[in-house]
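All protein chains but one are shown in place.
Chain nomenclature is as follows: A and B, assigned in order of appearance, with residue numbering initiated at 1 for each chain independently.
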């Protein structure tokens, strides 16, 4: 057992997870994956876990989950199958075998992908030269909402450690009003100021609306015109 | 090594280089090659002539800082045409700024700068030019700063029904459960239980 323990120790860092470890044990002992001797493999597996504990290596919980699975399969294999069901009873090892095969397939796939022509390893594209960048204000943009989400995430990642101020999305009343007014004017092209006010408006609402319009005028986002003294004030979008 | 092979090596170096390639770097790389009677200036001249004469769209130029391939001037008009038919990608800073505005609107420039940790004036202008964001008003703060929000065009570009159809911030946590930092300030949705699937 001593030599085996040393062997395990060497491999300690290598196993990615319990499936990886199981595949290693199967290969090392030249076992048939379609007919895994479950008692033997369970013993080997638990010995490995024991080794990790002795070495005070923190075990990922997944290792324990698979240990429990192995023990459960072992127990089920020991139980005699009910006589009438013997024919069609599923092999308790089947799910584990399938998982191992599936995992092995992807390990192989990773290897094959590694044999492809890899950019910046086997082949290089043109180095980037800025002279091809052009100003482009078209709305022809190649991105989707999840690009936005990922972009937002990268900022939060960067901001990690410092306190992020999560501002509540609370509409300021004047800003909200500016929005409303702008929208109405853009749709109608021009409107009479009075129509922005509704009869059930409070004094505050009216003041806010007036502030909003003044603000828009100051920003030159709208223009106003009064054709005659005391006549209607027309608001419109310039140009 | 025959001359064509050495010329091709130099060609590959210049092509792959991010910046115009200084002659001293070319010299360093090919220093292991026995040039025989050949000289590096002679090889550069021959490589330049090769591209100048043949039916290639490229030319090899010696610009201030080094050697560089460029398209020959007559092709510029075609490349301009290309830029008008092809959708452009938003730069990473632009995407980030757009994401901040989308999720945190209405928001001031100072708030954007604070979240990104850098000055955002340039990107905000780009986004305004592309009509993805707009000024939606001013904030009741000293200096009355402008506040920004997303536009109708923004919704169109990203195929969103309305602004509430943006992916949840909670989704970010799904990206990596290891990121506990985020959890402090956010109300949480329970993460989906890791249920095994035998799909396929």
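Here are a few things to note about the model shown:
The rule is simple: a residue touches a chain if its C-beta (ideal position, glycine included) is under 8 Å from a C-beta of that chain, and two chains touch if they have at least 3 such contacts.
Remember, it's a predicted structure, so these values are computed and weren't measured experimentally.
For the options A:79, A:119 or A:187, the residue in contact with the chain missing from this view is A:119.
Checked against the full complex, the one of B:39, B:56 or B:152 touching the unshown chain is B:56. Within the complete assembly, residues 4, 7-9, 11-13, 15-18, 21, 25, 28-29, 55-58, 69, 71-72, 75, 78-79, 81-82, 85-86, 167, 171, 174-179, 189-197, 199-200 of subunit B touch the chain that is not shown.
In the full complex, subunit A touches the hidden chain at residues 14, 16-20, 23-24, 26-27, 30, 32-33, 60, 62, 66, 99, 101-128, 132, 146-147, 149-150, 154.
Convention: only the chains that are shown with their structure count from here on.
Per-chain CA centroids place subunit A at a distance of 21 Å from subunit B.
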